[in-house]
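One protein chain omitted, others in place.
Presenting subunit A:
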Amino acid sequence: MAQEKVSKVSILTNGIIKENPVLRLILGTCSALAVTTAVSSALGMGVAFTFVLVCSNIMIAMLRNVIPAKVHLPCYIVIIAGFVTIVQMVMHAYFESLYTALGVFLPLIVVNCIILGRAEMFACKNTVIDSALDGVGMGIGYTLTVVCMATLREILGSGTWLGFQVLPESLPKIGIMTQAPGAFLCFGLLMAGCVWLEGKLDARIERKIGCQPLKELQEGEDKE
C-alpha cells in the first residue's frame, strides 16, 4: 500500500491540535502537571523541551540509516541525554532562577515519552526536514498546552500572570489550583476543550499511537 504523502504544513500543525502530545496523545503529562504552577516555569520548560525535541529529531533522522535496529533505543537515549545536558548547563549558567524552578524535571526530559515517541514513530522513518518540522510542531503544541495550564493555575491560584498581579489582592484565591488536584482539573478541562475544538474544526483523525477508539476495536472484533 502506497504511503499517503503528508504536506509539510500538516506535519507542522499536527502537534498543535490534532495530535497534541499532552492533550490528545496523553504523553509527557508528568512534567506538564508539575511545572505549571507558574507561567514563567512553563514557558522555560516548553522552550527547553522544544529545543531538545527538534535537535534530537534532526540528529536521529540524519542517522536513521546508520543506527542498527539492535541499538536504536540506547543510541536515542545517548543523543537525547546529550542535548538535555547542554540545555541544563546553559540554563544553569545563564538562567539560574529558571534552572532552580524546573529542578528535577529538566534532566527528566531525557526520558520524556514525547521525545522518545517522536524519535521511534517519526524521526527514524522520515527525512531531516520533515523530522525538524514535526519537532517544531510538537514543541509548539507542548509549550502552548503547558502555558495554557499555567495561565489558568497561576491566575486562579495566585492572582498573578508571569509574576504580574492581574486579580485584585483583596479577591480570595483558589489555593487548590497551585496543588496537584488543581493541575489535574486544568488538564481535564483542557483535554475536553481540545476534543471540542477538534470536532468544531472537523479534524478528527485516526491516531497511530495512543488508545484505539472503542468503535474501531469493536469493528475489529466483529471482523475476526
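Everything below uses one rule, namely that contacts are C-beta pairs under 8 Å (C-beta built on N, C-alpha and C of every residue); 3 or more make two chains touch, one makes a residue touch a chain; residues count from 1.
The rule is simple: contacts and distances are computed from a predicted model.
Engineer: Between "SpoIIE family protein phosphatase", "FMN-binding domain-containing protein", "Exodeoxyribonuclease 7 large subunit" or "ABC transporter permease", which matches the UniProt record of the unshown chain?
Structural biologist: "FMN-binding domain-containing protein"
Engineer: Out of A:I67, A:V128, A:L167 or A:L197, point to the residue that touches the absent chain in the complete complex.
Structural biologist: Answering carefully, the residue with contact to the hidden chain is A:I67.
Engineer: Considering the whole complex rather than only what is displayed, give the residues of subunit A touching the chain that is not shown.
Structural biologist: Touch set of subunit A with respect to the missing chain: 63, 66-68, 70-71, 74-75, 78-79, 81-82, 85-86, 89-90, 92-94, 96, 100, 103.
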